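Note that this complex is displayed minus one protein chain, with the remaining chains in position.
So, chain A:
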């Protein structure tokens, strides 16, 4: 998929109408993620109960790929046990690094699998990873 189609088909929906972009009341964990090369700056907020991510949101300023990627990430991880979320993060990083290419293996990522081609756009890799690396920092 070329970049323009990527924008048209999935990214724009999550960028223009991000379901999880809001300031959460009383989050359990708050962590800021910054991409110093472009100035993108997001704050990720989570509620975790019984080792399960029960709510997740983010605020801040970031590009469409970064915003959409964070939004799709939260679509995926809300409701998951933290271990399952960690697995998903590993899978996403594997996809972006170009180590995991099998579409069946990437099915678990749902919409976020559309960012597979970002692996071929080195300038945008950090954008796609910003939300995910912030979540990785939270969950360890």
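Odds and ends about this structure:
The criterion applied here is as follows: a contact is a pair of C-beta atoms (placed from the backbone, for glycine too) under 8 Å apart; a residue touches a chain by one contact, two chains touch by 3 or more; residues count from 1.
Everything that follows uses one rule, which is that contacts and distances are computed from a predicted model.
For the chain of the complex excluded from view, the name given in UniProt is "Cysteine desulfurase / selenocysteine lyase" [choices: "Tripartite tricarboxylate transporter TctB family", "Cysteine desulfurase / selenocysteine lyase", "Carbon-monoxide dehydrogenase large subunit" or "Thiolase family protein"].
Taking the complete complex into account, A:38 is the one of A:38, A:80 or A:139 that touches the chain left out. Of the residues in chain A, those that touch the hidden partner chain are 2-4, 7-8, 12-13, 15-16, 37-41, 61-67, 121, 123-124, 127.
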